[in-house]
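The structure is given below, and queries will be raised subsequently.
Other chains of the complex are left out, but the ones given are in their true place.
Residue numbering begins at 1 within each chain, and the chains themselves are lettered A, B and C in the order written.
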Amino acid sequence: MTTTKRKLDHINICLNEGVESSYTGFGDVTFIHNPLPEVHYDEIDMEVNFLGKKLKAPFLIASMTGGHPETYEINKNLAIAVENAGIGMGVGSQRAGIEDESVADTFAVVREHAPNAFIYANIGLPQLIEKGVEYAEKAVEMIDADALAIHLNFLQEIVQPEGDRNAEGGFSIIRDVASELKVPVMIKETGAGIPREIAFSVREAGVKAIDIGGKGGTSWSGVEVYRIADELNRDVARDFWDWGIPTAFSIVDCHDVLPVVATGGIRNGIDAAKAIALGAKIASSALPFLKPAKYSVEDVERKIRYFLDGLKKVLFLTGCTHVYDLHKTKIFVSGLLKEWIEFRELDYLELVRRRFHDF
Amino acid sequence: MTTTKRKLDHINICLNEGVESSYTGFGDVTFIHNPLPEVHYDEIDMEVNFLGKKLKAPFLIASMTGGHPETYEINKNLAIAVENAGIGMGVGSQRAGIEDESVADTFAVVREHAPNAFIYANIGLPQLIEKGVEYAEKAVEMIDADALAIHLNFLQEIVQPEGDRNAEGGFSIIRDVASELKVPVMIKETGAGIPREIAFSVREAGVKAIDIGGKGGTSWSGVEVYRIADELNRDVARDFWDWGIPTAFSIVDCHDVLPVVATGGIRNGIDAAKAIALGAKIASSALPFLKPAKYSVEDVERKIRYFLDGLKKVLFLTGCTHVYDLHKTKIFVSGLLKEWIEFRELDYLELVRRRFHDF
Amino acid sequence: MTTTKRKLDHINICLNEGVESSYTGFGDVTFIHNPLPEVHYDEIDMEVNFLGKKLKAPFLIASMTGGHPETYEINKNLAIAVENAGIGMGVGSQRAGIEDESVADTFAVVREHAPNAFIYANIGLPQLIEKGVEYAEKAVEMIDADALAIHLNFLQEIVQPEGDRNAEGGFSIIRDVASELKVPVMIKETGAGIPREIAFSVREAGVKAIDIGGKGGTSWSGVEVYRIADELNRDVARDFWDWGIPTAFSIVDCHDVLPVVATGGIRNGIDAAKAIALGAKIASSALPFLKPAKYSVEDVERKIRYFLDGLKKVLFLTGCTHVYDLHKTKIFVSGLLKEWIEFRELDYLELVRRRFHDF
């Protein structure tokens, strides 16, 4: 099976089947309502800088697609909406575009229609291990990217019968890319999360940000269950459906090590706000944007507004005038997430009992 | 849409749809049964003073309505029952009555039929911010009120497309009203709760009591879901259905700062007793009284008796001779509520292991 | 309604309706299996002494009935089975038998058919408050009892429209009865449990044992729900269905103050073993014996065997040669019961990490 055909399968499965895993950890986070917020809703400021670019709100549509003619429209719709909203987006893995120039336009269309937006390139670590720094450079050039996300998706690789099974040399190629590339490099999981230890080691390697891609949203072992023909392999893939570090756990783990982008089960503006309150710089979401992008620019725009409206309402109701005031707002953390924080020997009090904004 | 029309919509939704949110926190509170209570049931005393008036029991029917001709009967039925029972009540937001004198009688009917009862006026903070102290004075005069409740309902405002979005100046207008009004001023949430920090700051401002209006009963974002035409706005409102500080959490937060009235999911006498045991001075309930008030005085009276009978039975079974002995009775607190108390750095032992009455 | 008629109603409701409440606390107790018990099953000894009499096993059928001609057979069947098994039983409240001599035989039949068994008399505290020590003496004489249980059932009284509402003087009449009666006096709840504080105070009063009658089995507010005609009263009774101190909590509370008999939701031999492991001297059960007693002696005997077989198997599987070795056997306590132990400032370690038998 070719890469492009596989990519199309993935899109169709994500459009039509249940592919999500359970428990992001956000259910263990409660905001403390401020009934007297002393804020004018219309003056709330969500603008932030991320890796050198300005975003009207700390929100990105996460890497999804490209590489097959049918994905051209999807990326175009996403790009226009993102440009209009003043946010940013990633493209899907550019391997197909590098290996087959005829589909490179399905990626390039993004920059074409989003000349000013923050756009990040995307390439898998297994490909870099095999092909070297050059692949990374090509990916960035293809879309004139503001940054490159190297995705780490060994869970998916390992459950795919045809998947890449070699992770050796990953760390050193990340270091090479980080030092040679002209744009900043992020690492990005795709649904199994990134632990604190890895955050520290990639910071050493020159990585500038982490998309923690945590468990609780799209499950790539789940997606593969629909594709695997052999029953035994399918059963094993199913056992790994819920494998990984929940999104909230992973944010907590990495937030004080490198700037964190949070994907994985962020499904509305309250989730986005929780991700930021736990320490992320950017909230980001993939799956909810796939269907809208199949339809129209307007549908994508509505979905963006849905997320940003919810986020802004949280700001208002917690008395924040700027979105990063969430970093100083108290939150109530309980249950498993609290157990995790204790297990990690992080400072629970520092994490949750921060100064209540404006009091 | 006019204010009066909107108010009628609210009543009808509350009468006919499911509008409650989940988890008040009362499920985490257990009374310690006293099998040998040394009390005569008929001699149990529930009389209390609240803001200068005597109540035969620490129970109020919370602010609901007024402002549309159809609400006249509702308020009249409530008023007669309340007068007979020797308790008190609030009226709904008086904005409509102030802006349109022709409906002022739908509020004034309360004092007419409850000449001796404790009656509190009600006006929204957004209106005060816009219109100033005069509005507060008019509200009090309209019903010859014993107190004024300024309601804080920014959750509802913010999910309503037509809602008020400015909370700036809230604190200072509260201070002005508190210093200029002749009756005591309370602040009152309407279902999202009031945190400890706000309790401290409004005490500074001269506020005399707090109706914490916590989460777990009527949800105003929930009510709005039934009214919002636009799908996107409706979806956002639905995400906020369960927003807020659970009633029990909010009582615990405010109980030692100012006298607390507790509304939000108090559905029977045991809930009322738990609210008081956690530190509230007054238990209060809105939604359960709406349907009875549509029918008759007798129905309201039966519902009052239902609450007070349950409350009195708790007193008997915990060996209390006066309702405020509940403040000294041990309670067993567990689960999330206990985690909250620890999070707030309140003294758990002081809160729960109080002297067991009569031993 | 006469006392005898009411008693018959109770029996019929208990036979035909769901009357149990939830959560005894036993689910939070786990025995630690001993795979190498070094015990011969047939040599396990369950014989104990209780209030001066020998019991072949620490198990009693708890107070249920008498007072109406139809209950004669029930008590007779229970008595024969109990005599044969070498255990003991209580009779139901003897008020009816005292007030109407014509039904005294429905109680006396017990001693007639169980000449050697441990039999305890039963009278309600409300009756003693009203009628004095003489009532207690009559109850004991009527059945030549080995002990008297004074039952405390104010929960039931208070939800019954016709119930007794005076608990004043309870403590002093208990003291009088305890000092004047020739047989030992127990106090006994009927499903709402007895807290530690009361255990201490009745010990002062001369009481010799406590049947803690905890929550989690038969609920007397639940039973009354089926009898109350008026909707309001019924609704209030239903709110109190789950009122009370769970059986396991109450055992833990009282076990080191006075000898404890445990009733309330003990439904098999494992529950009985847990009750004893938590510190009770005797396990006891009412509701499961009602239906068998309506049928035959054999049915009661089978049910007794069901409880004792289960209990003996626990002894074997935890390496106990005598039933009270359970008092020294480690148990794992978790969840709410553990929170209760901490709340009560009892020594968790002493309660659960006792010497493991035979190691």
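Keep in mind that, in the parts below, contacts are C-beta pairs under 8 Å (C-beta built on N, C-alpha and C of every residue); 3 or more make two chains touch, one makes a residue touch a chain.
Bear in mind the structure is a predicted one, so any value in this text is a computation, not a measurement.
Visitor: Whole complex: how many copies, 3 being shown?
Guide: Spelled out: 3 chains shown, and the full complex contains 4 copies.
Convention: only the chains that are shown with their structure count from here on.
Visitor: Graph of touching chains, which shape: line, ring, star, complete, other?
Guide: Its topology is that of a line.
Visitor: How big is the rotation relating chain A to chain B when the fit is done on Cα atoms? Please round to the nearest 5 degrees.
Guide: 90
Visitor: Measuring centre to centre with CA averages, how many angstrom lie between chain A and chain C?
Guide: The mean C-alpha positions of chain A and chain C differ by 60 Å.
Visitor: By the touch rule stated above, which residues of chain A touch at least two different other chains?
Guide: Chain A, residues with two or more chain partners: not present.
Visitor: Applying the document's contact rule, which stretches of chain A touch chain B when the two form their complex?
Guide: Touch list, chain A to chain B: 31-42, 268-270, 302, 305-306, 309-310, 313, 316-317, 332-334, 338, 352-353, 356, 359.
Visitor: Chain A touches which residues of chain B in the complex?
Guide: Against chain A, chain B makes touches at 125, 152, 154-155, 158-159, 165-171, 174, 187, 189, 192-195, 197-198, 200-202, 215, 232-233, 235-236, 239-240, 243-245, 336, 339-340, 343, 345.
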